[in-house]
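Every protein chain except one is present and positioned as in the full complex.
All chains are identified by letter, namely A, B and C, in their written order; residue positions are counted from 1 within each chain.
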């Protein structure tokens, strides 16, 4: 029986500004990537988010990003490896501190936005990210794109790697995500997303725009919680996976 | 044989700006209160500070403050109890994350500046501070002024309390610290500071400006590392304590 | 023929987070109080807001606040008079710089949130606010509560003062605003708000909860743009004022 995890970026409000439908998305996922205050989130938002996740039995992960609230962590900042590893350790630790207040424990990490994009292609940044994660807790599971520099660095560091796919994003023929510049980058049709999720979990393939099927080891599937169609898309994918006999688990209950 | 601890606020540089003589002060102390990035310090400064402390066998503590880099945490900010407890847990956790990179462990907390001053007199803030510390790790030792609201809240929370005295600050007749507005608020004479330290450790008293001796349980004595006379004052106090047969210990090696 | 101004706090989005319905409110007001990046707004949000206001013929004002994005400027921070005057001058100047990009000119100032509340009761803060405004441009009109310390300081500084009333807030019997802690602090009924606006503009009175009519010189009436009923309430008040023969003007076209 295939086993897969559904994750989402959660806790992206900041101060009095709200973002995303965390309460609506939480029942659909198994693991939450929680913003740590550098690109979104603040200590109180993080606390609320941890409590909401725990209420739904969703496992907790850190979602560290660049120090750029205004830019939501989407603007690359050139930082040294040492700056990156310390900044990542700081953010993971901070979430651990806040989670401990609620009796929660952080079990995975997924890097956010531009920091993830840079780490996917620059080996130095990827290595710094792996050092930052491992330095805090070598049992942390790193959710990242299989085949990226970040995945290489994760394996070299001896960390557990959860290969990530996307429920609601279009894939190009080369297996990369279709750029968000394109209109069809995000699947808003629940049926399309559901089929994509099942293909990943049951057949172990990514299906491209043209229908090409590329083998890929997907342990965790991302649902974008900030899309207005998130609940419909996530709900359909979740149901389709269950109907196909796929078991949904939190990341710490999986084997890698 | 009396046992006492010497602590200092350390790691108060930020980015490219330096503050204090951490390398000069570290050999004189047993426990370091390390800024956590909210009023001073940043992830890389924190890492360097942790490594320096560990190199000197100095035990590690978090020094959380208000979110106010520009004001160095010296400006009171009215925050709710929930904001405070989460903010404190965030900062302690962040330092734990960075310290873990270096193989270090956080064993105490001392609250910084205006947050400490407000917590000393406002019961709600004091309770929030105690919740934040205990929520992260109930084994953390809280260094604070005996007799303050913060001390009450610390005991009520069941946390271990290290009563704090000051090596290099003048005490008024009522046992409070002389305000820094006054010229003689800080002892720059090593002999005066040394005598004050010995009186605290051996006789268990605070000696006021007029020579009044007020009984006080002092477990840890603070040295202000940012004074130009810090090394002379700290060195003299340390030697005088050793000459008087006082044993100097890290906070986790003490009993409370 | 009575003349009055309608103002609203505008441009309170930040980075990728949106707040308020600026496009919906702009057609209903004459003058906009634009957040300056310290409690809300950022340079690009400010630019967009200035352009939107100018498109609607709405005059431009600065809305300076405490340096506290996370707290939205609602948490008092104890700052010196010098810190406050410079911080206010900085924010007004910053908006002037951004407005100049769009060919716009800043003609009034209204202080935001906790900074306004503290300035209303503390003479030192009020004087610092007046110095900050006057120091940048002595022609700036200061919109503030008549009878407050801020109003006193404004007059003493020789600045023009626009006395402010509220279209959509309940007044207590003593003429103060009903605290937002109370359920009925905000008028959501367009008819009630419209009657209140006409009483202020035509009769020169504030009407309290119990119907007491307190004489008050109201030059500018605030509409809260972040209430879901803002458009209905503002639209009704605007129409009622026009029906009552009141002329609505931008602040620079008024006499004080």
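One rule holds in what follows: contacts are C-beta pairs under 8 Å (C-beta built on N, C-alpha and C of every residue); 3 or more make two chains touch, one makes a residue touch a chain.
Please read these numbers as outputs of a predicted model, since none were measured by experiment.
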{"item": "Neighbouring displayed chains - absent chain, whole complex", "value": "A, B, C"}
{"item": "Identified contact with the non-displayed chain, of C:92, C:186 or C:223", "value": "C:92"}
{"item": "Touching residue (missing chain; options B:16, B:179 or B:255)", "value": "B:16"}
{"item": "Touch criterion as defined above, residue of A:67, A:190 or A:235 at the omitted chain", "value": "A:67"}
{"item": "For chain C, the residues touching the chain missing from this view", "value": "37, 43-44, 46-47, 82-83, 85-87, 89-98, 100-101, 131-132, 135-137"}
{"item": "Where the missing chain touches chain A, by residue", "value": "67-68, 70-71, 75-79, 114"}
{"item": "Chain B residues that touch the omitted chain in the full complex", "value": "13-19, 42, 69-72, 74"}
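Everything below uses one rule, namely that only the chains that are shown with their structure count from here on.
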{"item": "Copies chain A and chain C touch via same or different residues, half shared test", "value": "same"}
{"item": "Most heavily contacting chain pair (counted by C-beta pairs in contact)", "value": "A-B"}
{"item": "Centre-to-centre distance between chain C and chain A (centres being mean Cα positions), rounded to whole Å", "value": "42"}
{"item": "Of all residues in chain C, the ones touching two or more other chains", "value": "70-71"}
